[in-house]
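Just one protein chain is left out here, and the rest sit where they should.
Moving on, here comes chain A:
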Amino acid sequence: MTNSETRLPERLLKALANQQALQQEQIYFAPVRHHSPACSYAVRQLIKQVKPTHVLIEAPASFSTMLEVLYDSSIQPPIAILCQTKLSAKAGAEKIQQNNVLTEQRTHSAFYPFCDYSPEWQAMRMAKEQHAIVQFIDLPWSEQILCEKNTEQSHSLLSEVYLKHSQYIKQLQQKLHCRDHDEVWEHLFELRQYDDIANWQKFFLDTFIWCAMARLDYEPESLEAEGTSQREQYMLTAIAQLKQAQPDVSIVVVTGGFHTLGLLEGLWQNQLVFPTKSSITQFERQQKSAEQDQSWLIRYSYDRLDALNGYASGMLSPAFYQASWLSMLDYEQNPQQYGTSKSNRQKHVLQFLSIIAGQLRKRSQFDDVVGFVPLRSAIEQACLLAELRGHDGPGRFDLLDAIQSAFIKGSVHDMRSEFWQIVINCLSGNQLGHIPDGTVLPPLIHHVYTTLKTYRFKLEDTQPKLSHIDIYRKPEHRQRSRFLHLMAFLEIGFAKRLDGPDYIHGQRLSIMFEDWQYAWTPMVEANLIELSDQGTELKQIAIKKLHWQTEQLAQKGLSQSSGHAVSSVVQAALMGLQSYFRQVLNDLRYFIESDNDLDSLISCGDQLLYLWQGRTFLELNANDTLLTLLAKIPAQAFFLFERFKQSEEEQQQQNLKLLLSLRDFITNLPEPLDKKQLKQDFYQNLYRIRQGLNSAPLLRGAIDGISYIDSYLSEVELENAIKTAFAIGAEGEQATNYFLGIMQSAPELILYSTILIDSLDHLVKTWQVENFITMLPNLRCAFSQLTPKQNVILAEKIARKYGIEHEGLDLQPSEFTENDLKTAISLELLITDHIKEQHLQNWFKQ
């Protein structure tokens, strides 16, 4: 880059001069990208050559307490430091007040992941080897939150968003024909020759220019708003103070390259800039606030490290870069014996391609994709692509391109996403880190673990165990059940319910016990760690999740669906979130009033009924609200009866079901409500629309049927209605559908009233044979509503009418004895054994 150095902006040239001057003062900068093997390698060479007395690392000063733990040699990355701090609502802006569910204190969490090839990790390891002192010089976590405007999503302390947004990098990306900034990075830095990377002066000069150019796109105001300026001020004070106190020390500063420009400018203005009194006071105050932060060392995994999986930290495909890191280390040990960077990279690509091919071959649908020829051509393709792009051996993007060229025969869009998922998973790996035994656990895990212990769950091993909970009689068991429901809702993977009353689907509500299977596994811990950044208590996190679900519904355009809204009410009740439950229950009113979908309305009503049934067990204390809501359901439903006029067959069937379940709902309403009045309203509203149901005979039949059964229609009226429907000239299809409607809603009618069967008889007589054959399926369907016994009674009735002898009716169900059943079963067993003996099982498999 010496050639282009001359074309650098004035500001950068000046900063480079500062860098030279600072090196004279024994302060060396390593502008790195987090999780970059190349940067790690260069950092190693830098520390090896300079032999510093101090290594300063960009990580919150809150981590200082962790240093001893991090030095433990049994640690195996990937690991992470989880940092949490509690802030009062005052500090965290108005947002929190809007969501008044959250209490005055809020936990802010952040992860700081390390893998083997993280420059920061290597810097620490090298420092230990060389007995240098390590210091974390970034602003304590609690102070960082105060600086950042947007604290809603503070996930990783190593996110490098500036790379994505930089105009400079975007233009570079176009010029270099790369698809994104990650490819630009790999193209420019990762794929250099090992010896070029080891030349740390040159390497860090280039990374500095790249990061600094990206930084020039930023206005000082936005740096201030993001908290970058404040953080850099802290770093500056830390460095300068050290130098002031001990002028002889030699320092290596490892920070994200984005900060280096700011540090160079702040640290040197024709001479070393020492901090002012006020900035030292501020520094000391901020340093002190690190005491409120708490940090824990946790295991991490490659799949979570992979930025592709939505974790905004560092580089993609950890397993792939780990492999290239390991060969760099081998090369460092013995450059003569170990191959060149090019041959090593080719070896990796070969290795990963065969892993990927192996994984793909395991799936039958991709079996034909990866024969020997495509595999060979993919390897060739990757190497040639690397050459065309001027890489010293193929990298990740060359590999992916080669896979696309050689494995996919057809349009990329036809390739299932599973294919790419397999490829990506192979590159990302799933290695889990190791932390020393007896490391203190984060508070959420601790909280859950102790709670489970007080409920006397057995957590010593990972074997699944059963728990039989007496939910009605023992209050302590009830608490247990709620906690298990809470864990299940958050998908922590601790327990699975095997049996018990299901208040969501309204099944087995009379059961007195719940059966759960549970096991405390590493997965449970991992899930809890993941949830840790949302808070320190499960209840709090569950409320957040419920909120989030509601928002999702709104985004899907289902914000008016009471059927969906009620499910979060039921969930809240099951989990024992009392105050939240009351709040959402109250809100449900608006959903019911604006719901235009009968289906969701009725399902909402049903779930409210289940809640009513379980009101004592669930300790709802909301009887009045529940009753008000239950009364609202029919009122809104009557308003939606228009839809019964739909004439398509499927819609009619659907509407019939809705009609019947609404009737059941009203019948099942609890006593305090005026059920009689509601039923009357129900039929009154039905009769209002009955006239318009000409093209929906199924519904018409059903309405007549149920209103007779519920005595809102006299026998004479029913007779008249049936006669009209079956009158001479009635269209066959209409009439049979009407009949079907009656049969589906009130099958018993046909047994107790002769009028129905007589009218049908008349009608059938007028039909031609072809006509009868077309109608036959419908008629069969109608009679299938009856039980076998009812069918017999009906058949006898008809027989009597036509004077047929009893013997003609041998459609009776054949009865068999217990002995018959036994013989049949033993015969069946015998046959199965025989088949097994002959090894013919496969013949009988589907």
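As a convention for this text, a residue touches a chain if its C-beta (ideal position, glycine included) is under 8 Å from a C-beta of that chain, and two chains touch if they have at least 3 such contacts; residues count from 1.
In the analysis below, contacts and distances are computed from a predicted model.
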- Task: Pick, from "Cytochrome d ubiquinol oxidase subunit II", "Iron ABC transporter ATP-binding protein", "AAA family ATPase" or "N-acetylmuramoyl-L-alanine amidase", the protein name that UniProt gives for the chain of this complex that is not shown.
- Result: "AAA family ATPase"
- Message: For a quick check of understanding: of A:F397, A:Y503, A:W612 or A:F682, which residue touches the chain that isn't displayed?
- Response: A:F397
- Contact with the hidden chain (one of A:L388, A:L466, A:V716 or A:V769): A:L388
- Among listed residues A:E224, A:E284, A:D368 or A:E593, the absent chain is touched only by A:D368
- For chain A, which residues reach the chain that was dropped from this view? 177-179, 368, 371, 373-374, 377, 380-381, 384-385, 387-390, 397, 401, 404-406, 408-414, 555
